[in-house]
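To start, the structure under review is shown below, and the notes come after it.
Left out: one protein chain. Kept in place: all the others.
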Amino acid sequence: MTLTIETISLQEARTIIEACEKKANEIKHPMHIAVVDAGANLVAHARMDNAWTGSANIAINKAFTAKSFDISTADLAKESQPNNQFFGIHNSNDGRIMIFAGGLPLLKDGKVVGAVGVSGGTGEQDSKVAEAGKAAFEKSLALVK
Amino acid sequence: MTLTIETISLQEARTIIEACEKKANEIKHPMHIAVVDAGANLVAHARMDNAWTGSANIAINKAFTAKSFDISTADLAKESQPNNQFFGIHNSNDGRIMIFAGGLPLLKDGKVVGAVGVSGGTGEQDSKVAEAGKAAFEKSLALVK
Amino acid sequence: MTLTIETISLQEARTIIEACEKKANEIKHPMHIAVVDAGANLVAHARMDNAWTGSANIAINKAFTAKSFDISTADLAKESQPNNQFFGIHNSNDGRIMIFAGGLPLLKDGKVVGAVGVSGGTGEQDSKVAEAGKAAFEKSLALVK
Partner (left out) sequence: MTLTIETISLQEARTIIEACEKKANEIKHPMHIAVVDAGANLVAHARMDNAWTGSANIAINKAFTAKSFDISTADLAKESQPNNQFFGIHNSNDGRIMIFAGGLPLLKDGKVVGAVGVSGGTGEQDSKVAEAGKAAFEKSLALVK
């Protein structure tokens, strides 16, 4: 039988990006924000004015990574250091795997339906902004119920 | 002396994407839309629900191409066919050059300040949607004056 | 509204390269020197006679990196070691990120308008030569005022 999966819509991606931008403005640091769907494919990206030029690629790939392994990139980072079990995983998937904080899987009913990736600041800043996006997504799910 | 250039903002990119989506809805075909800045760096991307999974890369790279050579990808396509002057250019820039319709440079006061790339349909569909985005950008410039 | 940014000119890039060459001659070590603009795109490169053949790529990518994240590659290096917050960032941007000394952002009025990258010697040598280029750029800005 064919599988039925749920995956994030463009509207939801925009809700997430909006919340991330709001948080980025609060902490006064412009960011790149990206959202991928259940297939790890890009749904939306936004570069806030004056964010670093090199972070588009990273934000997109943090989201890609979080969905690819259903894990936050901060957690993956721990396992991917030298001498740990996934050291070298950054080399897989044509170099698209990001092993530092800022990528979060997005869950609905316990299943990963997409992911958000944030880049443009320190790991702490990126994480805060990504968390705001994730929280907005979870809130939007609760409203629908 | 340092050069002063103008480059597209996130707000403008969103105006463009919004107009593209409207046109895509009119022709009933979901699209990927991407906008790059004057440095050919990604500003924003949106995948309309149910658009082809392979077209995110193409939309982004059509915009990249249109800015990289200040030309529409449809015009570049003509010059890039076998036996024409730019045949082989698709191979440059690490394979990011797209030589089919859907990428348009965006001008302000005669200078290219960014580009829009659309992918997800036929060349004709992509072009129509990209043109709508370009028109919206030009209209927004006129309003500011 | 369109953003206005400033970006380095070819003339400025040459002033920087000239100063770097002078310093490289002082320390008797031939170098590759590269300058990128505000969009992280290459403006100029020079390989001093007998400099290592493998360092063109590195000098260009050090400049690319310094502009991509508005940071010196020596500072980025610290954050990109195992167990630090950006470990793995060298893997992003299609492998173009260089995480060792020799790349410096170039600022005008507090904004990054380009970057210089130097490669061909030890980290200490590369840094000295890059600093000479940066100092020459800052001096040229002061003269214009």
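Which chain is which? They are A, B and C, in the order written, and residues in each are numbered from 1.
Methods note: a residue touches a chain if its C-beta (ideal position, glycine included) is under 8 Å from a C-beta of that chain, and two chains touch if they have at least 3 such contacts.
This structure is a prediction, so every number in the text was calculated from the model and none was measured.
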Chains in view touching the one left out: B, C
Hidden-chain contact residue, picked from the options B:E26, B:D70 or B:E124: B:D70
Identified contact with the non-displayed chain, of B:N50, B:Q85 or B:T122: B:Q85
Touching residues on chain B - with respect to the absent chain: 3, 39-40, 64-65, 67-70, 82-83, 85-89, 91-95, 97
Sites on chain C contacted by the missing partner chain, in the whole complex: 9-10, 13, 39, 41-49, 53, 56
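The working rule: only the chains that are shown with their structure count from here on.
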Rounded Å distance between chain A and chain B, as computed from the means of their C-alpha atoms: 25
Cα-centroid distance, chain A relative to chain C, in whole angstrom: 30
Sites on chain B at which at least two other chains make contact: 9, 39, 41
